[in-house]
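The complex appears here minus one protein chain, its other protein chains still in place.
Chain naming follows the written order as A, B, C, D and E, and within any one chain the residues start at number 1.
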Amino acid sequence: MKKFLVILILAVLGFHLFEAFSGLGLGVTRFEKGVKDYYLEKTVSELHVANTVTSIVVNFRGFDTLGEVTVLFLAVSAMGGILYKRRHQTGDRSVLFSSSSIVRSGSKLLFPAIILLGVYVFIHGHLSPGGGFQGGAIIATGFLLMLIAYENFSVSHNTLSYIESFAGIFFVGIGLLGFMNGGTFLQNFLPAGVLNNLFSGGVIGIIYVMVGFKVAAELTGLIYTILHEKD
Amino acid sequence: MSTLFEIIGGALLLIGSVFLFLGGLGIFRMPDVYNRLQAGTKATTLGGMSLILGVGFLMVETSWMWMAKAVIIVIFIAFSNPISSHALARAMYKGKRYPLITSKDENMDAYKEIVENEKKEEDS
Amino acid sequence: MVGSPVLLIAIPLLAAFVIPLIGMIWKELVRIIPGLVLAYMLILSATLLYYVSYNGTIVETIAGWQAPWGINLDFSPLTGFLATLMSALGFLVWLFSYRFKRNVDFEPAKKYFIFLMLLIAGAIGIVITGDIFNQFVFIEITGISAYALTAFYTGRNSAEASFKYLMMGAMASSFLLVAIAILYSQLGTLNMADIASKMHTMNPTYKIIALIFFITGIGIEAEIFPLNGWAPDAYTEAPGPVGAAFAGIVVKAGVYAIIRMIFTLFDVPGAYDFLIAIGLITLIVAETSALRQEKLKRMLAYSSIGQMGLVIVAFGIGTHEGVFAALFLMLNHAVIKPLLFFSGSSLVFNSKKKQIAEMNGLGKRMPLMAAFFSLGAFAIVGLPPFAGFWSKLSVLSAAANEGLLLIIVLILIVSVIEIVYYFRVVNRIFFQEYSKEQSVVPHRPRINAMVAMFVLAIAILIIGFYPDAVTGILHNAAKDLMNTDQYINNVLQLGQSLTR
Amino acid sequence: MTYIIYISFSFMIVGLFLAAIRFIKGPTAGDRTVALDTLTTILVAGLFLLAYLFGRIIYVDVALVYAVLGFIGVIVIARYLEGAL
Amino acid sequence: MDDKLFEILEYGVYGASILLILIGLYAVLTKRSLIKIVIGMSIIDGGIHLLLITIGYLKGGTAPIFSPGYEEAAAQMVDPVPQALVLTAIVIGFGVTAVALSLIIRLYRHHHTLEIDEIKRLKW
Partner (left out) sequence: MIYLILIFFLLILMLSAAVYAVVQKDLLYAVIATGVISLVLTAVFYMLQAPDVALTEAAIGVALTTIIFLITIRNTKRHEDDYNKKDNLKSPLK
C-alpha cells in the first residue's frame, strides 16, 4: 500500500520534472550572450587559462571552492567526532592481515606512479581536465591501496593535519593577499602568463595545487579514520 | 590512401575489439568463477592493450603524445589487471570456493588432493 | 570602513584551518580563538551595519568580476541586521559554553568549537551571499556542522536525531540542486539579482515548479510544517547551547532564504497566501504539540517552530508593517529563545530525564536561573512590559490593517495555548514543593554562562521598555526587503562600475 | 577507417552487454566483481577510442585515471571478500 | 537518421536522469535498511549531476578547454558552468555520504540493527 502511494507520488513528480526539462531541447544554444559566453571569452583573454572549468571553479566562483574545501574539512572532522570512542579500542592495524606478496609488491610498485599521476593531474589542472579535487582524490586512492595491502602501513596523523592546515591557510591567505592588492577577495594579482604554458593563469594554478594538497590530506585522513574503525 | 601506421592501427583496433568481445563472451559462458576470471581478465587485458596501442598508432602522425599516453596506459593495465585478478582469485580461494573439477585427468586428481589438504589445514 | 563583508566568511574559515595547528601548541587556544573570531565578526558586522544604514548597501564582488558573472556579497540593512544578530548570538553561545564539557577528552572539545564557529559562519554566508549556488554551498556547511553538533553527545539517541536531520538535509540539498538546475536552464544565470531581473521572461509553469523545489529544499532549515520532523529531536538531543544556536541562528538563515526567494526572486502570484497558509499550519500544529510535551527542551523546540510559523505568517501579510513585524519577531525570538534554552538547560542540567515534571520547586534552590527562565517565558508569550509584547502587537496591527481577521483570531488562540504551557512550567518552578525523589541536583552555572544570560536578559528588558531602540533598524531592513528594484540596481550597477 | 571504428564499437557494446548480464546473474560476489573488472577494462578501451573519435588528446587523461582507479576498486572488493578489512 | 536518433536522445538523456532521481527517491522512501537509504541518496545525486551536465550540452560541441589547436573554438564549446557546479556538488555529496555512513556505524553500535523501524525510538 505504502509502495503504491510512493510510486504515485514519484510518478507525479517525475511527470512535472520531465515537463520542466524536456521542453528545453538538447544541445541547442540557449542564451545569447549569457554567462557562458562571458566566461569563455574572459578565460582566454584575461586569465590565460586553457581549462574554462578550472577558471570558473577557482576564480570566477572561487568562493564556492573555498566553501567546498571547508565542507570536506568539516566532514572529516565530523567523522572523527562521530566515531570517537572514549577508550581507544581501535587497533593500530588498518587491515586484519597483509595481502599476498604479489599484491604487496605490485602496490609498492604502483604507489609512486599513482602519486605521480595525482600530482600531474593537479599541476596541469589549468591546462587539461582535472585539478585539485581530482588529483587529491587520486593521491588519496593511492594511499588507500597501500593501506589495504599492508597491515602496518601507517600515515602520520600529525603530518596530515599539518598539510591540511597549511594548505587551507595558504588558500585563504592567497585570497586575502588578493584582497589587499586588488581590492577583492581571491583577486588574481600575479601576471597571467601565456595561454597553454604551465606557468599561466596567475594565482589559479597555485590555488589549485593548494586545493590538491588539502583534498589529498583530507581524504587520506577520512580513509584512515574509517579503516581503523573496528568493533 | 592509407599509410602503414593506419593499417597497423586498424588491424590492432580490430584485434583488440574482438578480444574485448571474447572477454565478455567468456565471462558470460564459462562455468565457474576461476574460468570467468581467466576470460574476463586475460582476454580483456590483451584486447584493451592492443586497442589502445592501435589508437596510438592511428594518431602517431598527428602527435607523439598519443603514443606516449597509450604506452603509459598499456603499462598500467599490464601491471594492474594481473594484480587485481590474482587478488580476486585468492579471495575466492580463501573463501573456500574451490574450482569445479570435471576432468578425470591425473593432474586434476593431484590438484584435488592438494586442495583437500589445504582445506583440512585451514579447518584445523 | 573597518573591513569588508567578505571577512565575515574568510576569517572564520581561516581560523578553522588554523585551530588544528594551534591546538598542538597550547590546548586552551582551541577554546579561545573561536571566541575571538566571533567577537571580531560581531564588531565588524555591527560597524558595517552602522555604515550601511547611512551610506547605502555595500555590494562586495569576489575575485574582481562584475556582479552577474562573479559571486557577490550583499550587505544591505536587512542582511546586515541578520548578520549582526547572528554573530552577536554566536558570541553569546560561545560565552555560555566556554567552559562546557571541561572534563571530556580534548578531541571532541576541540571539534565542538570549530563546528560552532563554522555553523555561524555558514549561516551568515547564507544570508549575505548573492548567488544561489553559493547559498547552497553555505547551506551544506551549516548542515554538516549542525549534524556533527547534534551527534556531539555519544548517547544512542543523539546519533539517531542526527541521522534523521542528515537524511532530511540531504534530501533538501538534492531538491535545491534540482531547483538550481531548472533556474539555470531557463535563465542562464545564477546571480540572484540577475535572476530577479530576468524572472518575468520565464514560463509560469516552470516558475512554480522551481519555487516548489526551492521551498521544499530550504524549508527544512526553516522548519516549516511538513518538513520539521528533525527539529524536536535535534533540539532535544543536542547540547543546550547548540539548541539555542539552532533556534537563534540556523532557522533565521532558512527563513531569510525563503523570504528572499519569494519577495525578490519569484514573482509568483499567490505566493504570499501560500506563506500565510503554511505559516498558520506550522504555528497551530507546533503549538498544540508543544502542549503535550514532557521534556523541557522538546517543548522549547516546538515553541520555536511555532514562533517561526508566526514569523512566516507575518511575512506573508506582505505589507511594510507585516515585514517589519516579522523582523521584529525574529529579533525577539533570537533574543528570548536562547535565554530560555540557556536557563532551561541549566535548570534540568543534572536531572536524568530532563523532564518538566522534575522541575518542581527549583525556584527556591536556583532563584536566579528560575528568574531568567520566567523572564524568558513572560517575554515570549507577549506579556506587556517585555520584548515579545511589541512584536506580537505589531503583527496583530499589520494583520488588522489588511483586514485579515482570521489570522488575528488564530494568533490570539495560539497565544493562549502558549501561555498555558509556559506558565505550567513557571508554576512548577515556583509554586510546587521540592520533593526528595526528584533526581535534580542543583547546578550552579559558571560565571561566563551567567554573563551570557545577563546580557540576553538586559536585551529583553531594553527592547521591552524602550522598543524605539531597535525599530529604526528594523524599519530600514523592512524597507530594504520590500524594494526589489533597488536590490537589483544595487547589485548590478555596482558590478558595472567596477568593470576592469 | 570509419567502418573499422564502427565494428570495434559494436564488438565492445556486445562485450559490455554480456559482462552486464553476468553482473546481474552471477551467483557469487566473485562473479560480480569479475564482471565489474571486465566492464572497467572494456570501458577504459572504449574511452580511449572515443578520445580518438573526438580527436583531442586532453580526453585521454580520463582513460588513464580510470585505468588506475578501477583496479583499486576491484582490489578493495577482493580484500573485503578475503575478510581482511 | 542521425537527427532522428538525436531527437530520441534528447528525451532519453533527460528521461534517464529523471528516472535515476526517481529510483533513488523510491529507495529512500520505501527501503528500511539504513545503508540502502544512503545508496538511494547517492543514486539521486548521480541523477542530478547527469541532469545538470545534460543542460549544458551542445550538439556537436567539444569540451570547454582551449588546448593547442582549439584556441578559437569558443563557439562550439559546451557550457562550462554546470560542469563547475557538478564538480562542487560531487565533492559535497561525498562528504555528506561519509558523515551519513559514520552515523550508521554509530547507530549500529547501540542498536545492533539496520532496520529503520526498530531504531525509531524518538518520535518522528
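Just so it is clear, a residue touches a chain if its C-beta (ideal position, glycine included) is under 8 Å from a C-beta of that chain, and two chains touch if they have at least 3 such contacts.
Just so it is clear, the model here is predicted, and its values are computed rather than measured.
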{"item": "Omitted-chain contact residue, chosen from A:Gly67, A:Gly80, A:Pro129 or A:Gly221", "value": "A:Pro129"}
{"item": "Contact footprint on subunit E, counting only the chain that is left out", "value": "1-2, 5-6, 8-9, 12-13, 16, 19-20, 23-24, 26-27, 31-33, 35-36, 38-40, 42-43, 46, 49-50, 53-54, 56-58, 61-63, 65, 78, 83, 86-87, 90-91, 94, 97-98, 101, 104-105, 108, 113-115"}
{"item": "Interface with the undisplayed chain - residues on subunit A", "value": "51, 53-54, 121, 129-131, 133-134, 137-138, 140-141, 144, 148, 219, 222-223, 226-227, 229-231"}
{"item": "Contacts of subunit D with the absent chain, listed as residue ranges", "value": "5-6, 9-10, 13, 16-17, 20, 23-24, 28-30, 32-33, 36, 39-40, 43, 46-47, 50, 53-54, 58-59, 61-62, 65-66, 69-70, 72-73, 76-77, 80-81, 83, 85"}
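Quick note on the criterion: only the chains that are shown with their structure count from here on.
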{"item": "Chain-contact steps, minimal, separating subunit E from subunit A", "value": "1"}
{"item": "Third chains touching both subunit D and subunit B", "value": "A"}
{"item": "Farthest chain relative to subunit C (centres taken as mean CA coordinates)", "value": "B"}
{"item": "Distance between chain centroids, defined by C-alpha means - subunit A, subunit D (Å)", "value": "24"}
{"item": "Whole-Å gap between the CA centroids of subunit A and subunit C", "value": "31"}
{"item": "In subunit C, residues with contacts to at least two other chains", "value": "133, 137, 140, 144, 147-148, 151, 154, 159, 162, 178, 185, 190"}
{"item": "Set of subunit B residues in contact with two or more other chains", "value": "76, 80, 83, 87, 90"}
{"item": "Contact pairs between chains, per stated definition", "value": "A-B, A-C, A-D, A-E, B-D, C-E, D-E"}
{"item": "Contact set on subunit A toward subunit E in their complex", "value": "2-3, 6-7, 10, 13-14, 17-18, 21-22, 24-29, 35-37, 39-41, 43-44, 50-53, 56-57, 61, 64-65, 68, 71-72, 74-76, 78-79, 82-83, 127-129, 133, 195-196, 215, 222, 226, 229, 231"}
{"item": "Subunit A-touching residues of subunit B, taken from the complex the two chains share", "value": "76, 79-80, 82-83, 86-87, 90"}
{"item": "Contact footprint of subunit D on subunit E as seen in their complex", "value": "62-63, 65, 67, 70"}
